Each structure stands twice: as structure tokens, then as C-alpha cells.
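Read the structure below first, then the notes.
Shown here: the complex without one of its protein chains, the others still in place.
Note that the chains take the letters A and B in the order they are written out, and that residue 1 is the start of every chain.
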Amino acid sequence: MFAAVSDLRSNERTRTMMRVLREPLGAFGIALVLLMVGGAVFADLLTSHDPSRISPRDRFQAPSLDHLLGTDHLGRDLFSRVLHGGRIALSVALFATATSLAIGVVLGLIAGYGPRWLDAVMLLLFDSIKSFPTVMLALALVTLFGPSLTAVVIVVVLVNVPGYARIIRTQTLALKGSEFVTAAQSMGAGTARILRHHIMPNVISPLLILASMDIPVVIAIEAGMSFLGLGVRPPTPSWGSILNDGFTAIRDTPWIAIAGGLPIILTTLGFTFLGETMRDLFDPRLKRRT
Amino acid sequence: MTVLSIKDLNVTFSTEGGRLHALKDVSFDVPERRIVGVVGESGCGKSTLINAILGLLADNGRVDAGSITFEGEDLTRLGPARMQELRGQRISTVFQDPMGALNPVLSVGRQMRNIQYRSGRSRSEKDARSEAMLRQVRIPDAQAALARYPHEFSGGMRQRVAIAMALMMRPALLIADEPTTALDATLEVATIELLRELQQDIACSVLFISHHLGVIAELCDDVVVMYAGEVVERGTTRQVFHTPRHPYARRLLECDPARQSGRTRHLPTIPGEIPDLRQRPPGCVFATRCDQRVDACDKVPPDVAVETGHVARCVLAEAR
Partner (left out) sequence: MSRILEIRDVEVTFEVGPLMRRRSILGVAGVSFDLHSGETFAIVGESGSGKTTLACAINGLQGISAGSIRFDEHRIDTLGARSMKPLRRRMSMMFQDPVGSLSPRMKVGNLIAEPFRIHGIVDKNPSVEVPRLLSLVGLTPEFADRYPHQLSGGQARRVGVARAIALDPDLIIADEPTAGLDVSVQGEVLNLLNDLRERLGLAMIIITHNLHVVHHVADRMAVMYLGRFVEVGDTDEIFRAPRHPYTAALLSANPEPDPDKARDRIALPAEVPSLLARPAGCEFHSRCPWVAARCMSEVPEFVQSETRKVACHTPLEPGARPPELEVTQ
């Protein structure tokens, strides 16, 4: 069913990238993503300010050449905090998404290829987790672990895994009876080998595209939890906590809220454009899912 | 009288690797009340031909030159509305997989009634006609069959229902695309006999596409042999099967295991592959695989009329 995605092969990867770049929205998305990633990676080169250094003298300064985005209520440089907050946001997003993918793929393969009773049990489990509202889940976990990045990652994983596992399960189920799988069985290949070499490569591509579209959601979850004080702990900078800092003083010093909100919007837009372009190019059928 | 006349038809597709010349200078006629078989192996352009006739070429394909004249109208110039009017009424189709043509959620009777929406008959008249049609394709207990759904029929019966639906409106032309390929041998011959009978009864023409030489020999009056998007030979079935003049047609016939009367451990083959249709050879398209190749094959071969109605696209056909 993913004839189009299967074009994503090593020798064709460069061409694939070119196709994404040829779409205006895709090129714009890539540019935004590169901008945010670059800012996070090269944060130390781009600014000499320490994101956590409190300097009461410089409180509530408007943007200037020294402080490109101004300072907050503790006199911390916002530009530096935004760049470092990007590190948190992006690394949490990547780490949590990668973890969800790994767990989701493994569980999906087991549910799809394993015995029918196991499939039924796992589906029930996925649906139960999915039926929890995200906010409730977050609150419950924070009570357990205290506000921390770990809590954020666990929330994201719990939210993502059931959906990913279901997609993989459905496709595994479809491939289970296909001739190339039977052929591998007839040669004496074990279950692990069949899953690893014959099924996984064929089911993973559409999920990778979907997961890349989920990255903005993860960033929003991290920002949201940090905004509520359930995520990263001060003084570690996060877009959510910057937004919260600016929120209380939005009338007098709007630049703080802008400094927190703008990167969230830009990153979300960037990943969404990129993901949508990839999806439209490689698997228009996935459109229905979102 | 010819029902369908194809003249110098050229169809190309734009692909990432360049323009693909899928049909090149294809010409042949389907005369009234005759069954014309199209034989060819994969990649010969059979499906493109059907789609071009039906006006259903993919978005990246277009008719570059030539005409498809059906009952006086050039189908390549018709608008989608007129084309739709013709499909199912004057030109109908039967495919390899009958389930593709049957709607799984509607009863057979309902679908057959829907086909007659233009007829202006009353509902009971329509049902009576449907029943008669099903009886004609030898569906047992035709009246009860109208109430049944496609999946309740066996594969062979399903194909008969599809044939009944295709012939319901007494079209001038039936296009049958490998209609017996998915059937077992005993059902296959029964279906062929049924098609022949219905064709005579309805007095329509049939364009019968198949890769099965035996079926073509048995059913068809005329044969068109296609290779790599070209008609390499055409004529009556006897002319082509008894005295093939194009090397490809001759060797294709030799390859059929059924032609080997005695038992042999070494079957004839045609080594090589169909050329890349994006880079057609300048001369004869079969030259790379031909065992009788001469220098003249580097030039575009002429369509040589070896006998009345028997044409081969080969320089050697001329010399004989």
C-alpha cells in the first residue's frame, strides 16, 4: 500500500530531498526548521549571555543591540533564554518522539504478528491509555514524579505510543499473510528475523512521516507543561516558562511573551509544513488520518 | 462497415525519466460483428490501448497524434460528458476481475436496473430484461439471482454476471480485457463459448484482449499482435496463426508450450527484453531480439500488406 513511500530508498534519498525543496511550502518548512535547530545547536556562539544569570539592574529592558529580545523580570537575557529553551524543546521533542517510535513499533509488531489473544489484550491496553485526557495524564504523572523533563517525556510517550502501535499493527497484520513472509517462513526464518528484515522495513516509512508531523505537538506539550510549572524547573530556560514569565507582565513588557511565543509558532509551522509536504508527496492516503 | 477504426494512434506519458512512447503508430479496424483479438506480452501497450479508446488515460498521458473513430465520431476529440454517455451504453467493458466492475453493496438486480436508467422502461420491465439477460448467460435460477449480491456468486458465475451487465444495453462494441485469465481451464472454455454465442446474438463487435494464444485462436476472427506499443502484425486469425510474417509473431507462437506437439525438455524462448520505451530504437522495435535482423532493420520498418487484410511491420515481409 505504500508504493509511493517505498521510493524512499537510499539511492533515491537525494532526489527525495530535492522534491521536498521544490515545493514552496516544503522549502519554507525546511528553512524554519533549520533556523530553529541551528539556533539551538549554536546557542553558545550566537550569544555571550548566560541564560540563567540574574541581574536585577537590567530588569524589563526593551530589545536592544545588547539584548536582542530584551530581558525579563529577573534581568535575564531573553535571546539567550530563547536559544537555550530551543535546546530543551527540540531535544525533548526528538528524544520523546524517538522513544515513542521505538516502543510503538515494537508493540505494534508484536500485536500484529503475535497470537490473536495477545493482539486483543494489547488493543484494549492501547485504547485504555488513549482514552485518558492528556492534561489528566500530565497531572497524574507530575504528582508521581514531581515536575521534571522526565514527566514531560513520559506523558509524550504515553500519548503517542498507542497511535503508533496501532498503525504498525494494522500494517503488520496486512503483511503477515503475504507471500514473501510465507517464503521466509518456508526457508526456516525465525519470528525475530521475519519481523526485523521482512516486515519492519515495509511498515515504518508512513509512520516516520506521521511522527515528524507529531513533533510540533510534542513541543506544544513541553511548552504547555512548563508554562503550568509541570515541566522543566527554574532556572532552566524553556519556551513555556518564558511565555509564563511574560504572561504576567504582558501589558507593560509584551516582548517577553513574544520571545516565548514566537519560537513555538515558528517551529510548529516549520515542522508542520515539512511533514505535510512529505506526506502529500509520498503518501497522499495518509491525509485522512489528520 | 467498421465499428471502431484506429489510425496512426500515438500515445505518450510524461515520466520522470522523460517522455514514454507507449503506443506508436497503431492502426487497425474492428469490423462490424467480428471478434478482434489483441495479443501481446506485458509491456506491449494493451492496457494503454484500452484506456485510450475509453478516454481514461492517466493524467500524465496524452494522445499525441492519430484518431480513434467509433461510429463516425473521433473519440480522441470528444468531451468527457459525451465519452461518459458512450461508455456503458455503446461501448462496454469486461475486465479480468469481475469484482472490480460489480458494486459489492448493491444486489445484482439493482445494478442491472441502474444500467438501464436511460431506457425509460418501467421497473418491472427492467427487471424482466435483467432476468432474461442473466438467463442468457446461463445463470441458474435467474430470478432469485437478481436479489443476490456479487460475493454470493462463484468466480465463474461472477464473470458471467459482469458479461450480462456489459451486454445489457446491446452495445456496438464490447471490450473484453483478459476476461478468462483468472478462470480455471474448464470455466475458461465455457466462458469463451458463451461470449461467442452472445456476440452473435447481440450482433456486436468484440475487442478481445488476451495473452493466451489458445483462447485467441479459438474465439477470434481477426488478430492484432502487439509488441512494445506497436502493432507488428494483423490479419485474420488463420493468416496470422498459420502464416505469421513478423518474426515476433512467429516466435511467440512457437513459444506456446501447447504448440509443441511432442514432449520436449527444451522449450523455445525469445531471449532479451522489451526496449525502454523512453528511448525507442530508431529502427525496428524488435530488432534487438530478432534472429533475422538485417541492415535495413535500422530504419523504420514499413507496414507491408502481404495479403488482403494481412499486414506485417517488417522489412522481410516485403522480400517474400
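The definition used in the following text is that a contact is a pair of C-beta atoms (placed from the backbone, for glycine too) under 8 Å apart; a residue touches a chain by one contact, two chains touch by 3 or more.
This is a predicted model, so every value here is computed, not measured.
Considering the full assembly, B:E218 is the residue among B:D25, B:D97 or B:E218 that touches the omitted chain.
Only one of the listed residues, B:M99, B:M169, B:A190 or B:A296, touches the absent chain: B:A190.
Within the full complex, the residue among B:R19, B:R33, B:R259 or B:R293 touching the omitted chain is B:R259.
Taking the complete complex into account, residues 6, 9, 178-180, 182-190, 193, 197-198, 201-202 of chain A touch the chain not shown. Considering the complete assembly, chain B touches the hidden chain via residues 41-42, 154-157, 184-186, 188-190, 192-193, 211-218, 237-238, 241-242, 251-253, 255-260, 263-271, 273.
By definition in this document, only the chains that are shown with their structure count from here on.
For this pair, chain A with chain B, the centres built from the Cα atoms lie 52 Å apart.
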